[in-house]
Structures are given as C-alpha cells and as structure tokens.
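Removed: one protein chain of the complex. Kept in place: all other protein chains.
Labels run A and B following the written order; every chain starts at residue 1.
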Amino acid sequence: MVEAPDGIEGQGFFATSLDTVIGMARANSLWPLPFATSCCGIEFMATMGSNYDLARFGAERMSFSPRQADLLMVMGTIAKKMGPILKQVYEQMAEPKWVIAVGACASSGGIFDTYSVLQGIDKIIPVDVYVPGCPPRPEQIIDGVMRIQDLARSESLRRRSSEEYKQLLASYNIE
Amino acid sequence: MALNNEFLLEKLQAQFGAAILGSEQVSDYLNVEIDAAKNAEILRFLRSDAELNFMYLTDLCGVHMPDQTNRELGVVYHLHNLEENYRFRLKAWLPILDPSIETASDIWAGANWMERETFDFYGVIFKNHPNLKRILNVDHMEFFPLRKEFPLEDTTREDKDDRFFGR
Partner (left out) sequence: MKDMQEQSIFGEEHVIQDERQLNTLNLGPTHPSTHGVFQNVLQMDGEIIVSSEPTIGYIHRAFEKLAERRPYYQVTPITDRLNYCSSPINNIGWHMTVEKLLQVQTPKRVDYMRVIIMELARIADHLVCNMVLGVDSGALTGFTYMFQERERIYDMYEEICGARLTTNIGRIGGFERDFTPGFRKKLEEFLAGFPKRFDEFDALLTRNRIFMDRIIGVGPISAERAVSYSFAGPNLRAAGVDYDVRVMNPYSSYQDFDFMVPIGTAGDTFDRFSVRQSEIRESLKIITQAYNNLPEGNFFADCPEFYLPKKQDVYNSMEALIWHFKIVMGEVDMPPGEIYHAVEGANGELGYYLISDGGRQPYRLHFRRPCFIYYQAYGEMIKGQMLSDAIMTMSSMNVIAGELDA
C-alpha cells in the first residue's frame, strides 16, 4: 500500500498538487525493460522470482518493447558491438524514461578492461542510478529500483522539456 | 589393433612420410606436428580411415609464438575417437607474413566457426572456407587482437589512469 500524499481532504474530495499525484502514479507503476545481457540478468531473474519479487513495487509487467517501457534496466556487460543497439533502444523509449545501470560492467566496464568492452554505459546514454556489484544481490537491485522510484516521485513535470535536459541529451548526441 | 600413440604414428608416417614433422608426448597427450601445406589431406585421412576414424573434432584454436621465426602462428587441432576413447593433438605452424592453411570445415562441420574465431583472433586465413569473416569482434576491426604485440585494453579510453592500474 502506498501512503497518500499531503493535501487538503474533505467529504468526497482530496486536493493536492498535480506534480505529487503524477509522481506517485509514475513511481508505483514503472514498467521495466530488462536489457539483460549476462550474469546480472540471472540475478534479475532471481529478483523477479517469488523470493525477492520485484512485482511488489509496481514492476509487474516486463515490457520487452522499448515503446511501452518506462525504465531501462541495463544488466550485464555491454560490448562495443552492442553499444549502437543499446542507444537505439534508448532512443525509442518515450519520455519520461529512466535508466538504471545494474552491475559493475554496466556502470564502468567492471573487471573487463579490454578492447572490446564499453567502459560503462554512461559513455553513450545518460544514466540515473548505478547499482554496483558483480552481480549485485537482488536486495541491491531492489534498492536501485527504489531510488528510481524516489526520482520519479519527486521529478518536476516540466523537467523533460527543460533547457538543462535538452543539453544533457545533446551531450550524448541524442536528438 | 588398439588405437594408441605408436599405431597412430606408424599409420601417419606410412601414408604421409615427410609431412609428419615430429611428435612428442606432452603430459597425457601426443603432440604431432605436421606440415601446414598438407593439413587437409592428413585431416581427411584421419577422419575417413576405418582404423583411425577420428569422427570428433574437439577443438581448433590458434597460438602465437613470436620468437619462432617463420613459424609464429600455430593452428592446434584436438581430435578424439569416441569409440576407442583416444585423443591426441595436431599442430601446424605458419609464417606470420603469409598465414594461410586449408580449411577443415568440409571434413567436420563444427570447424566452421572455430576457424572463424581463429581468423578473428590471429589472422590465420583458411582457404576455401565458406564464410571467413570476423565472428566475435566488430567487423571493421583492423588488427588481430590476440597476437602478442597488441594490448589488452583499449588505449584510447580516458577514464582509467594506467598509473593506478599498475601499467
């Protein structure tokens, strides 16, 4: 159950700010896109399983189509061959979208400091939350999702069309 | 007659003579070194001869030994006869300036990708291979990464300072 936000209550009505309500709705129904490439993907399967159950947090419906997803969970090593595909998937997602880099390989390349591995996905797409670990325990992945929920809950409705956000995307060469 | 090291070497030397350059027992495997120009015939013989019958190609990989002049790149075949449970290793050495050797993919279908991987990593050209292009690395890569002269890391990366990584 989610706590109701602060507001003015009365018989048959409840008044609060639009930001709060929309934030609450977004945070509690994030549809993730599990971009699972390697070992962290198996820990994600454990997180989705009945023991750790990510579905409690509103992430019931895994969307494998980027057009219908809010949260891009990049789990596993991204090689340089895979980079353009990740960027294409990110660009296909509609605003507002969040990115969580699960695992050491997605955050910074991990133990694979080699010629073929991208040293962190923040080289090609903007990342909101990093979850370190190799692989991170399901509790850590859930913690990461909860941080995304905090971000979603407190985000201003105007952020995605603001100048600052546009500059952020331009720095990654994303239109 | 049971398939063992002596029997195998006898048969190979009887059939191919000079193309068998040497043999050595290393740990529990017999290493047989062959002339790279004759590798297709030797492999075909090993596969189709009724007494040898090596129906299973366990592995095909490459090695780079930069100190051996004119024999820097090696192709190593591990063969296994499942019925007699006998394994041995076959090696062919190639000069680095012209590393080409006949393909084994028409003898064992599994050699196809194993040869592509050896080409990708070492630059060994397999003649008459149906589709010899890079398999694991990006297609436009210009060098052959597992050769000893190339570094492990991507040297153009800026976020990792080599001083702190002991390099």
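Convention: a residue touches a chain if its C-beta (ideal position, glycine included) is under 8 Å from a C-beta of that chain, and two chains touch if they have at least 3 such contacts.
What you see is a predicted model, and the numbers here were worked out from it, not measured in a lab.
Although it is not drawn here, the omitted chain touches the following shown chains in the complete assembly: A, B.
The chain not shown here touches chain B at positions 26-27, 29, 31, 55-59, 61, 63-64, 76, 78, 82, 85, 87, 89, 108-110, 112-114, 117, 121, 134-138, 145-146, 152.
Interface with the hidden chain, as seen from chain A, comprises residues 35, 37-39, 41-43, 45-46, 49-51, 62, 64, 76-77, 79, 81-82, 85, 89, 111-112, 114-117, 134-135, 137.
The rule we apply is simple: only the chains that are shown with their structure count from here on.
Our note on geometry: chain A versus chain B, Cα centroid distance of 45 Å, whole angstroms. Those residues of chain A that touch chain B in the shared complex are 80-81, 108, 113-116, 119-120. Against chain A, the residues of chain B that register as touching in their complex are 136-138, 145, 150-154, 157, 159-160, 165.
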